[in-house]
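The complex appears here without one of its protein chains, the remainder shown in place.
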Amino acid sequence: MNNTIKKVGVLTSGGDSPGMNAAIRSVVRTCAYHNIECVGIYRGYQGMIEGDFKEMGPRSVNNIINKGGTILKSARSKEFMSAEGRKKAFEHLKKEGIDGVVVIGGDGSFTGALVFNKEFGMPVMGIPGTIDNDIFGTSHTLGYDTALNTVVECIDKIRDTASSHNRLFFVEVMGRDAGHIALNAGIGAGAEEILIPEEDLGLDRLLESLEKSRNSGKSSSIVVVAEGDKMGKSVFELKDYIEEHLPEYDIRVSVLGHMQRGGAPSCFDRVLASRLGVKAVESLMEGKSNYMVGLIQDEVTLTPLEQAIKGHYPIDTELLRVSDIMST
Amino acid sequence: MNNTIKKVGVLTSGGDSPGMNAAIRSVVRTCAYHNIECVGIYRGYQGMIEGDFKEMGPRSVNNIINKGGTILKSARSKEFMSAEGRKKAFEHLKKEGIDGVVVIGGDGSFTGALVFNKEFGMPVMGIPGTIDNDIFGTSHTLGYDTALNTVVECIDKIRDTASSHNRLFFVEVMGRDAGHIALNAGIGAGAEEILIPEEDLGLDRLLESLEKSRNSGKSSSIVVVAEGDKMGKSVFELKDYIEEHLPEYDIRVSVLGHMQRGGAPSCFDRVLASRLGVKAVESLMEGKSNYMVGLIQDEVTLTPLEQAIKGHYPIDTELLRVSDIMST
Amino acid sequence: MNNTIKKVGVLTSGGDSPGMNAAIRSVVRTCAYHNIECVGIYRGYQGMIEGDFKEMGPRSVNNIINKGGTILKSARSKEFMSAEGRKKAFEHLKKEGIDGVVVIGGDGSFTGALVFNKEFGMPVMGIPGTIDNDIFGTSHTLGYDTALNTVVECIDKIRDTASSHNRLFFVEVMGRDAGHIALNAGIGAGAEEILIPEEDLGLDRLLESLEKSRNSGKSSSIVVVAEGDKMGKSVFELKDYIEEHLPEYDIRVSVLGHMQRGGAPSCFDRVLASRLGVKAVESLMEGKSNYMVGLIQDEVTLTPLEQAIKGHYPIDTELLRVSDIMST
Partner (left out) sequence: MNNTIKKVGVLTSGGDSPGMNAAIRSVVRTCAYHNIECVGIYRGYQGMIEGDFKEMGPRSVNNIINKGGTILKSARSKEFMSAEGRKKAFEHLKKEGIDGVVVIGGDGSFTGALVFNKEFGMPVMGIPGTIDNDIFGTSHTLGYDTALNTVVECIDKIRDTASSHNRLFFVEVMGRDAGHIALNAGIGAGAEEILIPEEDLGLDRLLESLEKSRNSGKSSSIVVVAEGDKMGKSVFELKDYIEEHLPEYDIRVSVLGHMQRGGAPSCFDRVLASRLGVKAVESLMEGKSNYMVGLIQDEVTLTPLEQAIKGHYPIDTELLRVSDIMST
């Protein structure tokens, strides 16, 4: 490699997700392996603006591969949306000697990186970190696999009490614009019905499905609902609607909430984070910029940030059919 | 033992809790050990009324010690509240030859057992099964220890994201009339403040405490709230109140909900269930009735059902002081 | 589909793995969905020989998607290796009206299926179920992802005590002929060194690596060893060798053993099992036979059983480099 990079900055931005620490570790150690300096930038772009930096060597990231959250912290920065704010940020990087930045985050974080690169020519690479799996250019974002396991473990617990009482549960999971979590965790948890933003099932079909399910001898049922479900109803309104039309059901609601974002990352997320961190740093070393590293068909691959931002990783519609068959 | 019991019925009633299956297993195997027949009664008192019975031998309860929920199912029975309903129930028991009943459940279930005993002379023994730990005559109800671990694991996950974003979380846990879960899990999860029904902390002191906490350099905070907190405000109203008075806080709410009732029981709950089941059956064999078996100072002990129903296991006020010191 | 299949038999064979129950559930429900009868065959080929069958409908597989092990049990059958044994088996299938068989297992189980098909023309489909991930034609065998998480969680615990005492641990994981578990879980657990059968690292390099690791300031280290490591030494001999040459190390050994085979399947394994079961049954309906259903580049794909048996899913050598960089 004809490397001209001397000092890499790394930051996490947007919502945190399990595997971000493993990715930070990977970036830091890959730098050390290639004798490049590495600087942690705290609180995302806000810390860049404030010069909230810390030198990081391979021992700075001991024992973090298994920790949820992000040791570099995350924050949303209004200031970075202004040209003035970004100028401050660039001056801090320049002063520190940073000549390449790895941004771990989602859509919004990548948009910021692109603008920043356009204005100052700073080389940037993105690593997709979000539990929602809604980024184009990777089959798996960091934290998605962990979140699926968290959701499935929670619904396993809920099923204990659902089946003891012959109850129907509506379980709301994260995914404002994307049904990946709901669809996969719904199948994994053996849900009778799954409501996702990509598909408008319709209330009538939901009613029909629940009636069929009860008639087929099921004594309890789980319906998994993505928070951004297309029906436009909150999970509590759904409950009211079903109770009105199927009064024989004893319905409960559970909103899983922010715990889906935390926890020790799964092995998959730790390995993925390690692979993506290596690729991000080595791509900078090869003089590349404005790419996101991701996983496509099991291979680590580069996708232009511009595409990653615009596109969305689509729902596997075959899974809708699998879910339908499984709830026979 | 001068045993006259020939056939024991066992049922679970009220809200389910982890360890109920382990208790069923213990009752069934203790009967087998003493050459007494055992009959599982499905769906609590409702199944008793309907004669929904099943003979159970030691192999019927294989591989259930580690399962949450209750294989005998639970249900609330309005019919059992009528004299007529109870008469039907008694006739089913008589027909089946059942001459002693073990009731696994909470206050309400025990009240039903007492009335039933008074009317028909049927020997009854209670085993306390509820996650709330609110029953007099035992330091631990079945499922309480498991629920504490479930809550603490959830808050550990929430803390990952809270500390990544410097946020304040209000986490609502179960316990309508009793703050045991909130107090113990709150200490275990390192909560900055704990709101329980037994103590009216007052909104002013909460504000003060949060301000102190932030000033002492804490960047994120967890407040654990029992669902029946004395302030009479829902956790969402609390959030609004704090946001109004401490606008610098970025606040989120998480309602843990029914998952607290499920999951594989902890080792403690499995051992406790095993011990209580043995004692319940052997007490019936000794001709005893109208007692609850419980744990007092590490010893399995009998408490008259009447006392168990009236009293409440009190909060350990020393823990409030410990919590206060820990949030220094 | 021009379906001629009327009754499908399903069995599990060889070592069990998490996700087998989810695959059984999927086969049973896919049959029900398509109005095909389904029969569970107990204890693998041995149960086929003995006619140990049970009709299974969609409700027979309630609440098993999250259970480890296999409700159909597994066994090795010497009798099935004889022509006579297989004849008995075929006659039982014929008598029962079974005209297609889904075999969930590994290499050996597929070999049996192929021979059986050749002799009697019975249509057979294979689903890869083993934690070792050593089967050609699928990037993931059922149970592999779960086993990785189990191993990583165990090593996380071991690391707690390793780093408290500045110790070196050798952790032996499963994988007699394949280093997939060791390599991926090793990276996931942050192991300093990983020894796998596919690569002879050499004792000298291990010594060198451990010395380097200590000199770089690491106070504790984890070495993950696949049970079939090429050096041909048991993990205990390795310990002795290192202790002799690096006496300053305080070394402990941990053999994770059979717990790697059990536990609730991960979400990934549950979804994979659901998808593979659908494809296996529908392929039989399409008149296909002698294929294994597997996952290639995220797509469910058919591979001739003959190839699946002969080949091996290769180690991703890029991961060896990632592991090397991560232990900087």
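Here the chain labels run A, B and C in written order, and each chain numbers its own residues starting at 1.
To be clear about the criterion, a residue touches a chain if its C-beta (ideal position, glycine included) is under 8 Å from a C-beta of that chain, and two chains touch if they have at least 3 such contacts.
The shown structure was predicted, so the numbers you read here are calculated from the model rather than taken from an experiment.
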Next on the checklist: Can you list the shown chains that the omitted chain is in contact with?
Outcome noted: B, C
Checklist outcome for this item: Missing-chain contact, candidates C:Asp52, C:Asp156, C:Glu198 or C:Asp269, resolves to C:Asp156
Checklist entry - Any idea which of C:Ser254, C:Ser274 or C:Thr303 touches the chain not displayed? => result C:Ser254
Checklist outcome for this item: By the document's definition of touch, the residue of C:Gly51, C:Gly108, C:Gly228 or C:Gly262 touching the omitted chain is C:Gly262
Checklist entry - With respect to the chain omitted from the figure, which of C:Thr30, C:Ser74 or C:Ser283 is a touching residue? => result C:Ser74
Next on the checklist: If the hidden chain were put back, which residues of chain C would touch it?
Outcome noted: 12, 15-16, 18, 20, 67-70, 73-75, 150, 154, 156-166, 169, 252-255, 257-263
Next on the checklist: Touching residues of chain B against the unshown chain: what are they?
Outcome noted: 25-26, 29-30, 32-33, 58-59, 62-63, 65-66, 139, 145, 148-149, 151-153, 156, 159, 163, 184-185, 187-190, 216-218, 264, 266-268, 270-271, 274-275, 278, 297-298, 300, 318-319, 321-322, 325-326, 328
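Here is the rule we go by: only the chains that are shown with their structure count from here on.
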Next on the checklist: Going by the touch rule set out above, what shape does the chain contact graph take here: line, ring, star, complete or other?
Outcome noted: line
Item to check | Centroid-based (C-alpha) most distant chain relative to chain B | outcome: C
Item to check | Separation of chain A from chain B, taking each centre as the mean of its C-alpha atoms, in whole Å | outcome: 36
Checklist outcome for this item: Chain centres from averaged Cα atoms put chain A and chain C apart, in whole Å, by 28
Checklist entry - What residues in chain C touch two or more of the other chains? => result none
